[in-house]
Structure formats: structure tokens, C-alpha cells
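The complex appears here without one of its protein chains, the remainder shown in place.
Here is chain A:
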Amino acid sequence: MAEETRENDGEIESRIDYGIIFCVLMLAIIGLASIYVAASHDTSGTSITKQIISQLVWYIIGSIAIAVIMQFDSEQLWKIAPIAYWGGLLLLALVLIFYSRGYYLQTGARSWFAIGPLTFQPSEVMKPAFILMLARQVSEHNRDYPVHNARSGWILIGKLIMWLAPVAILLKLQNDFGTMLVFFAITGGVALVAGITWKILVPAFSAIAIVGGTALALVVSDAGRKILEHVGFQSYQFDRVDTWLHPAAEVSNEGYQLWQSMKAIGSGGIFGTGFNTSHVYVPVRESDMVFSVVGENFGFIGGCILIFLYFLLIYQMIRVTFDTKNVFYAYISTGVIMMILFHVFENIGMSIGLLPLTGIPLPFVSQGGSALIGNLIGIGLIMSMRYHYRSYMFSRNEKFK
């Protein structure tokens, strides 16, 4: 009995991916420490302990969500996917009517429900739901079109757009541009892994790059601006680009936030100023600008460690994907990887002046419940793969099923 139990325990242990847990735990600790630093230097209404505890509570709720999701195997996830997608879409639609007026006034986005002191952003949990649905759709498609040619590629792209469009439209209506970009990134990543032929992908990504490059070229030149204004762009929309390109030039409002963030991070130098030592005030550094805390307190070394943790996390996810050799899982993990990659790259990128400012949190680190839950659900999905991959242990097939 005792022997068996231990063996059982060992079995369960091996089915739990401690590498991922380690990464998330480290990120959580960095996050709590950063929030502590932010809260103790910024005089906001709420107390430090209250902020820390509320973040901890979200972690606990998220961990429970992971435990629950781990119970689902691939078939169950397959079945849940449409329910989650349509349910999420419904929430995205409802938030347009029942959005929190207070948050809207603060942020200009209709993205939050608020019940008493609790707030909830449905788009954050929509991300894993969307990933599930895309994974299911791509799997079905690839089953129906085993041969990857241009035609099947175009059909798949059509399908992806069809499932992306309602989400994108609702997010546009919520006025939440940053989150919308996350969904584009997820879709792009899934399209890449789904096996659409390079004949389509290379021209498509090149076209996007050319359009993006042209737009940027237009915005930075005076003549280009005149053309853009002529077709209906407003001058304030150029301001973000200006801020991004010349952070020190205009240091009021948004430019102020970016310049303060760059000053904070830059002044951290190689080794940082040390824990809880801050000389530069950065607006909303407990949430979107949380990287400025890490950069200032722990310098280049700390920043690299943080980025390495994310890299390690993504590496483990890819490893799980290879281990499980399940196509449906592969698309899910692709989606989750893209979600985390985009958040990390955009968030850190904007804090250090590499990318324009958007309201996107740093996964597992930034303060904010909904985003944390959304990301932890993503982790839950990956962990459920490892948890259930035994089922495929004896399949000797090298390729993904």
C-alpha cells in the first residue's frame, strides 16, 4: 500500500510540470515585490498591504483555476472550446452595455465590469477561450485538408479571420486597442504553426511589414501627415508616435510617462539602485509600467533575469508541446506562447521606448486580477497537457497526431 501510494505520488509528481510552476512562482514574487515598491513610493488612496493582499488573493484564485483546468483532458478541452468562445463573446458584448462608468472615465475604454470594489475585464479571460477555439478550428481544418497547399491555406486564413473578427470588432467597440493587438498576435502565431504554406505566409507578413513601414514613414514626415489627415486621421493620433520616437522632446502627459519610465530604467544602470529605492516617479508603475520598478531597482541584470524567466517559461511550454505530440495541444500552446510573448515584448518594449505606449500589462507581474487570471488559465491549459500526456506515452508515432 505504502509502496503503491508513493509510486502513485511519484506518478502524479512527474505529471506536474515543476519547471513552469517555478517560473510562474518567481514571476509572482517579482510581481509582488514590484507592487510593494510601487505602492510604498506612490501616495495613492489604498494601503500597501491591501494592494499586496488583493494581488495574492488573485494568485490564489488563479491557482485554483489552474487546478480545475488541469482536470480536463484534450477531449474535454475540445468540447469546452466552443462554449468558452461563445460565452466569452457574450461577455465581451455585455460589457459594452454594463461597463464600469468609473473605469471608463479613467481609461476611456469600456472594458470593465465592476461589482462593488471588484472589477473584471472579460477580454482577459477571452484570450484562453479564443486560443482553445482557434486550436480546435485549425485541428479540424487540417483533418479536412491534409494537404497544405495555397488553396487550403487561404481557406484556413478565411476561417481564422472569421473567428477573430467578432472579437476584434467587440474590442474595437470597447476602445481597447492594446488587447485587440494581443488577439491579432495569437491568430498570427497560430496561423504560422497551423502549417499554412510559406507561399502565403511570406508575402502576407511582408505585406504587413510594408504597410506598417509605410505608415510609419508617413507619420514621421510632414507631407505624409498631411496625406493621413486628409484621409481622416486626427493629429492626436500622431502624438503617440512622436512620443515614442522622441521621448525626451515632449514630457507632458503621455510623453511624461514614457520619459519618466525611461529615466527610471536607465538610471538603474547595470546593478540597479537596490530594492525599494526609487528616485523617479512613474505613473501607473504598479500595473502597466511595472517593468520600470524592476529596471530601476535591479538594473540591467535584474531586467535580463526577468526576461530570461519568460524565455524559460516559453521554452518549457514548447517542450511540453513536443512531449505531448498532440496537434490540438500544439495549437493551444502556440496561442498561449503568443499571448505571453506579445504581452512581454509589448510591455517591456514600451517601457524602454522600443514600442509605442499601449495599455498592456506584464504577465504574472503587473497588478490586476483579470489579466492574471487570464494568464494563469493559459498556464493551466499547458499544465493540463503534461498532466494528461501519459495517455499518449505508448504511441510510438514520431509525428504530431
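The rule is simple: contacts are C-beta pairs under 8 Å (C-beta built on N, C-alpha and C of every residue); 3 or more make two chains touch, one makes a residue touch a chain; residues count from 1.
Just so we're on the same page, contacts and distances are computed from a predicted model.
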item	value
The complex's invisible chain, by UniProt name, from "tRNA N6-adenosine threonylcarbamoyltransferase", "ATP-binding cassette domain-containing protein", "Cell division protein FtsI" or "2Fe-2S ferredoxin-type domain-containing protein"	"Cell division protein FtsI"
Contact partner of the left-out chain, one of A:69, A:262 or A:357	A:262
Where the missing chain touches chain A, by residue	99, 101-102, 104-105, 108, 110, 142-143, 145-149, 189, 192-195, 262-270, 279-281, 295, 299-300, 303-304, 307, 310-311, 314-315, 318-319, 321-322, 327, 330, 334, 337-338, 341, 344-345, 348-349, 352-354, 398-401
